[in-house]
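For this depiction, one protein chain was excluded, whereas all remaining protein chains were kept in their positions.
And now, chain A:
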Amino acid sequence: WFLAWMGLEINTMAIIPLMAQQHHPRATEATTKYFLTQATAAAMILFASTMNAWTMGDWNINQISHPLATTTVTLALALKIGLAPMHFWLPEVLQGLNLTTGLVLSTWQKLAPFALILQISQNTNPALLTTLGVMSALVGGWGGLNQTQLRKLLAYSSIAHLGWMIIILQFMPALTLLNLTIYITMTSTMFLSLKIMASTKINSLALAWPKTPTLTTLIMLSLLSLGGLPPLTGFMPKWLILQELAKQDLPITATIMAMSALLSLFFYLR
């Protein structure tokens, strides 16, 4: 665990200068917020692993078994990636960054905590994971509805997608990885296309049609895919996740997740 904590700290340290590159005050503010949240999360991870080592005598990552320790670690990792109810930092931080750094934040930064989450998945409290997942999907959907800034929109979409990933973690971690990969691909597409068009608000997207029709079509398709519409690829993880949930006799959870996907779809459509 110690090495894991060190890795996460180095990751945070490395990305802080990248985020502070732009000398805009909003960027500095975003950097500070990010640093604070990530440092808190890392400290919590260290605390939880030490507690586990104290009570169980074990530093191994997938042997973490003390219930308080697992809960703390899960919450800390959730804070790191931005799951609800620990998501409040994500929209503002993402808004303060330029699009490339935002891309790195949404995709690369999620990989490390997810690696840890996958490893501890067997011992975590299922109710906690389900709550985190469902809340994230709903918050991601509702929060994005009133947004016009594209980066905040993508932040809320990230929260919603993370919710989907977490909820299937306890049943089939392979699907979490699948969802993560597809999400990274789609978000990268979105960020890169927005960077090419240099637009950060919905209004500026509306003028894009005459400039680059091909790119606009691409953006539209990838937005629909993010929303999870068949027959685009974005539907596949949602479908498989719902299938696993149904197999585990959790139809209500499945229906709630599906309906919250509708919320996200609404703001993608604009």
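Definition applied: contacts are C-beta pairs under 8 Å (C-beta built on N, C-alpha and C of every residue); 3 or more make two chains touch, one makes a residue touch a chain; residues count from 1.
As a working rule, contacts and distances are computed from a predicted model.
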Exercise. What is the protein name, per UniProt, of the chain that does not appear here: "Phosphatidylinositol N-acetylglucosaminyltransferase subunit H", "NADH-ubiquinone oxidoreductase chain 4", "Gap junction protein" or "Superoxide dismutase"?
Worked result: "NADH-ubiquinone oxidoreductase chain 4"
For this session: Looking beyond the chains shown, say which of A:50, A:119, A:149 or A:243 touches the absent one.
Result: A:243
Seminar exercise, completed: Checked against the full complex, the residue among A:111, A:192 or A:259 that touches the missing chain is A:259
Exercise. Which positions on chain A touch the chain that was left off?
Worked result: 224, 229-232, 235, 239, 242-243, 245-247, 249, 251, 254-255, 258-259, 261-262, 265-266, 269
